[in-house]
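As structure tokens, the structure follows; a few thoughts come after it.
One protein chain is absent from this view; the other protein chains keep their places.
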Amino acid sequence: MTQPLPELLLEPLVRAALIEDLGPNGDATTRAVIGPDVTYSAQLNAREAGVVSGVQAAVIAFRLVDPALKVSVQHPDGARVAPGDTILTIDGAAASILSAERVALNFMGRLTGIATLTAAFVAETKGHKARITCTRKTTPGLRLVEKQAVLHGGGSPHRYSLSDAILIKDNHIAAAGGVPQALRTARDRAGHMMRIEIEVDTLAQLEQVLATGGADVVLLDNMDTATLTQAVGRVAGAVVTEASGNMRLDRIAEVAATGVDYISVGALTHSAQVVDLGLDF
Amino acid sequence: MTQPLPELLLEPLVRAALIEDLGPNGDATTRAVIGPDVTYSAQLNAREAGVVSGVQAAVIAFRLVDPALKVSVQHPDGARVAPGDTILTIDGAAASILSAERVALNFMGRLTGIATLTAAFVAETKGHKARITCTRKTTPGLRLVEKQAVLHGGGSPHRYSLSDAILIKDNHIAAAGGVPQALRTARDRAGHMMRIEIEVDTLAQLEQVLATGGADVVLLDNMDTATLTQAVGRVAGAVVTEASGNMRLDRIAEVAATGVDYISVGALTHSAQVVDLGLDF
Amino acid sequence: MTQPLPELLLEPLVRAALIEDLGPNGDATTRAVIGPDVTYSAQLNAREAGVVSGVQAAVIAFRLVDPALKVSVQHPDGARVAPGDTILTIDGAAASILSAERVALNFMGRLTGIATLTAAFVAETKGHKARITCTRKTTPGLRLVEKQAVLHGGGSPHRYSLSDAILIKDNHIAAAGGVPQALRTARDRAGHMMRIEIEVDTLAQLEQVLATGGADVVLLDNMDTATLTQAVGRVAGAVVTEASGNMRLDRIAEVAATGVDYISVGALTHSAQVVDLGLDF
Amino acid sequence: MTQPLPELLLEPLVRAALIEDLGPNGDATTRAVIGPDVTYSAQLNAREAGVVSGVQAAVIAFRLVDPALKVSVQHPDGARVAPGDTILTIDGAAASILSAERVALNFMGRLTGIATLTAAFVAETKGHKARITCTRKTTPGLRLVEKQAVLHGGGSPHRYSLSDAILIKDNHIAAAGGVPQALRTARDRAGHMMRIEIEVDTLAQLEQVLATGGADVVLLDNMDTATLTQAVGRVAGAVVTEASGNMRLDRIAEVAATGVDYISVGALTHSAQVVDLGLDF
Amino acid sequence: MTQPLPELLLEPLVRAALIEDLGPNGDATTRAVIGPDVTYSAQLNAREAGVVSGVQAAVIAFRLVDPALKVSVQHPDGARVAPGDTILTIDGAAASILSAERVALNFMGRLTGIATLTAAFVAETKGHKARITCTRKTTPGLRLVEKQAVLHGGGSPHRYSLSDAILIKDNHIAAAGGVPQALRTARDRAGHMMRIEIEVDTLAQLEQVLATGGADVVLLDNMDTATLTQAVGRVAGAVVTEASGNMRLDRIAEVAATGVDYISVGALTHSAQVVDLGLDF
Partner (left out) sequence: MTQPLPELLLEPLVRAALIEDLGPNGDATTRAVIGPDVTYSAQLNAREAGVVSGVQAAVIAFRLVDPALKVSVQHPDGARVAPGDTILTIDGAAASILSAERVALNFMGRLTGIATLTAAFVAETKGHKARITCTRKTTPGLRLVEKQAVLHGGGSPHRYSLSDAILIKDNHIAAAGGVPQALRTARDRAGHMMRIEIEVDTLAQLEQVLATGGADVVLLDNMDTATLTQAVGRVAGAVVTEASGNMRLDRIAEVAATGVDYISVGALTHSAQVVDLGLDF
């Protein structure tokens, strides 16, 4: 089970989203039409099947708007839901629930979409060791929760930011003056606690990487399945392999069958469809 | 032409996205493999057709990473591009361009997606007065740029946050004790500079709204086209009409033909597909 | 009754004020001279009559300095007080009460002044439909609480910021090229959820506005009472009317008698006298 | 001449005020009605006589909204102006000038009011050594500029916050167990770089303070002029004297004549009238 | 006993340190290897003798990471500990304790080092009135807690920042045009609540300062002990004296014997050795 995010990191994100949605002086509608003593019992329900993500953020949203709201979680982050399933219930002041509703749903709809899409990709790898992972193609400001949603869907982490791992792409190689130069300075400066990955587009480049040494992971980019198979065979476990580029859902089973270790999919975070959820009273 | 956003408001968003992507101590890859005197001339190119949005953010991203980069814009926000068109060019330190690339693309891919989808909806309204507008179903933290992308695509603004207009939905009506109560207290408290919109799901509710008075806009929610036509006819220009709920692209022409004033589409911001863009060197 | 402000929005304001007053390393006086186990029971009392505002901020100030303080409110925001009335009582550590005192009083003195002055203006409108409203002439940083104080005094809201409504003044008209140009582009871009107000200084301009259409509110600026009467008569309910400019308290009854809908008064927020309050032990 | 405030400290204040006034998505009016190529030459003029303050903030406001605006200062902070005098001129994009106008005026009107009122108090001390000073009764969030406005008006600084000096008031004395206990622990903990002031309400208390020693300044609170004269005579220069409480303008000459060193006036910051200024095009 | 720092000021410091150490997405190790229901009872123990400081920060660190942790303090800030003494105990989720451990120790090791070194200097002044104080040579960002650690060790406060006292050094004197010019403008502008200190390097300069008047404190900089003795004798209590420059521990007894009032030691904050502390389970 994926453990929750630290509140120290997640709360500021939810707080900022609430401030954005409340606007500079608060919810004009509930303030105008709902008295402070009207209470509601509300259910946040799935209207489609999926793998839930964003519950932790939603719970924080309701609490930040009104600490007196009682929120209980029926389907936590990572759980599978069917249409009609209740994910969480909220009891308390109607005005508070309505003021927090949109932010809670905006987080959950998007993140549940990511977790659900990830789970679909993961399902295609069944029977193979390949694991699904994501990229840095996340929504500006939401990397924390989107990378977590990938985990909720059964995906595996990739580097989080430009700080924590080295990934040498074609443009870096060109600027460095070639694969050997790039890998050698990278290895020299990376230290012992940082992984180095390098992109190759052809088998010839792969040979060059293996001959140079120093890479922990090789990114097999935009290869067709036959070439991927060859590449994985050539690597033969010497380094970790990651397939990337044009990784559509209908191709994953075939890619996984090549024996590649990881399949990275930008679409998990940049193209997941929002999952339909609603608050019922 | 939509005017640019104030930099006072947009810059902090781009800055935060860069800090998120750089991570706590910067771009390990460029630092390790690219010398400070390698320079590049790069083009940010469209790989799909679309309506551009996010250029202002991208320009700020490159400038924040390195004020010495020279950025020039060929296709500004709101322009239509064909595959292969160059949107902007960047000249300067290769390391700087590569460190800012992902953030620039993350903004532009998503926002161009929204502008492009909006333009597709707008195209369907041709020959009718109906205007396409969006909702509060935006990505947490990105409302500023997503609402702007809708304008770039030819859409019309809706309320920005809970502060600036009153929109009385079914749950508000229930909590207020009915349509007349809700509209009367809303009118009393809204003052003279705030619009009031109220949701109706049936023609009977519409009658109640018209009888009570006080609404500027009526939201015709989840109605089939026949009912919409009846509702618009019944209103007869007395208030502004907005159709909402299940507004798929293939239905817009028919909905616009009902004579409705506005069609609001949550999908513009929550379900637009990212548009493929790339940085070429 | 005006509902309280969202704590998400108000708390940062109070927190910043406390940090400003505590200075970089805290209250040197209480730290030096008062032991941690000295307790007090204090009353925050009115020394003048008025309409209370700022209680919500004061309660937050005491709580932020010391969550163990017990604060109870006798006269909430919006209540009328006479000299000597106790607005709130605080029990707990003397050092905490004394450290928070000044900030609590600085908020309450100023905001009670605004609410009290507003109430005086509102009283002058008795028997007429005219409502008193404020402007953007608020103290930098305090708009949230000053606009709320106007509500506590019985006033009506105006636009909150430059974002939420369009108000076309003389300089805008000049820059736009005339009233018709200004109103037409405004109406085209405002969308359906934003009100448009336009300033007129003469009856001739008023005719132009009415002929053009597109305005929701007309600002009758700096007119004498006779002209105001004519203007209101000419409008005849076609749009909302707001009188502005030189709206002294002793003139309000006469202005209200013209039948104008709203009277906006910059002095409410920029020239209210602080109301004398004190903390008694 | 009072030197300008450090921009590192002042700019965030102006930036926050602009963000408050622009609202979450910017100036809807100028965006809708003014094209980007309309330029203006504007003058910020005094409509009343006074001592100017807030110019530094106003200049920053125009620059933050649009670095391309050309701003030149005719009457800097601290200068005396007559009605009609131009304080600063601004040339550039009309939309930028109009978007920054209100914030610039909100700072300048209030701060010029404080400087002008201070100058009036200072004028009453002519022929005496007494200097006018202010208190901590400043507007929450604006202490930096309000204390500076007092200097612009010829006033003298007081402690800035609770951190930088010790001021023992009646409630502190009570909590400490008496004047001797309060002064002794204060002197012991204050170190050598912090002044200690103590409030006395009677001549008997003054004797106690002088007998105990350890005070740098004695605050003669709410005394009538005769008692003040006696107190100042009794002190005979042994410590600095500050008169406080009910220090109306019409009483200052008489109070100054007692020979007191400082006269502190809360009204300078909490009750100054805004000075009328306007932007003319 | 030194009273605790206001949480309003200290908490943001601890929060920032935790966010720095957690990194952008939290503690990868505990998340990966420790289940949420493993609990620990941990003791934070001294491994060396010293005077404790940083306990208040450590307690906040554990609470911020996990409000459910039970923390109890055996040796509060300012207490002396021997090797093996338990300073505080923490009970609760193992993952939470381990995630907060490093930040708690980083604060406490450094601050206990400062308090311990201060206490060593204070011990050398025994039998003399001289008090040990610190300088502005603190770690960027940590002045609040480092100055407090000096108090925990028995030291006396100096000015906190450039805002709260005037300290005229040699370069200021040169820029001002001499001692008399510097002291006169300083006295004129400082007001009555700010102390003025001036540096002298020779007895001749001291004469000039005494002749000019206006200084509260004289900084006797880099003098040998014989000269210090002469200087203190010459001052004869007319102003406060502070010795500074090259104040090594082994010289303090001799310096204190000169009769100087204060001895300021930059090394307290810039060169204290970290004290060894550890968390035992």
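Chains here go by letter, A, B, C, D and E, matching the order in which they are written, and residues are numbered from 1 within each.
What we mean here is this: a contact is a pair of C-beta atoms (placed from the backbone, for glycine too) under 8 Å apart; a residue touches a chain by one contact, two chains touch by 3 or more.
Fair warning: this is a prediction, and the values are worked out from it, not measured in the lab.
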item: Which displayed chains the unshown chain touches; value: A, B, C, D, E
item: Residue touching the undisplayed chain, where the options are E:Asn25, E:Thr241 or E:Thr258; value: E:Asn25
item: Hidden-chain contact residue, picked from the options E:His75, E:Arg110, E:Arg131 or E:His192; value: E:Arg110
item: Full-complex contact with the absent chain, from E:Leu44, E:Ala149, E:Ala186 or E:Val200; value: E:Ala186
item: Option touching the unshown chain, where E:Phe62, E:Phe121 or E:Tyr160 are the choices; value: E:Tyr160
item: Footprint left on chain E by the chain that the document does not show; value: 13-14, 16-17, 20-35, 38, 40, 94-95, 98-99, 102-103, 105-107, 109-110, 136-143, 160-168, 171-172, 174-176, 181-182, 185-186, 188-190, 194, 270-271, 273-274, 281
item: Chain B residues that touch the omitted chain in the full complex; value: 15, 18-19, 22-27, 31, 36, 64-65, 95, 99
item: Residues of chain A in contact with the chain not shown; value: 131, 133, 156-160, 163-165, 167, 189-195, 197, 216-217, 240, 242, 261-262
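Rule of thumb we're sticking to: only the chains that are shown with their structure count from here on.
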item: Which of B-D and A-B has more C-beta pairs touching across its chains; value: A-B
item: Between chain C and chain E, centroid-to-centroid distance (C-alpha), Å; value: 45
item: Whole-Å gap between the CA centroids of chain A and chain D; value: 52
item: Residues of chain B engaged with two or more neighbouring chains; value: 20, 23-24, 143, 160-161, 163-165, 167, 189-190, 194
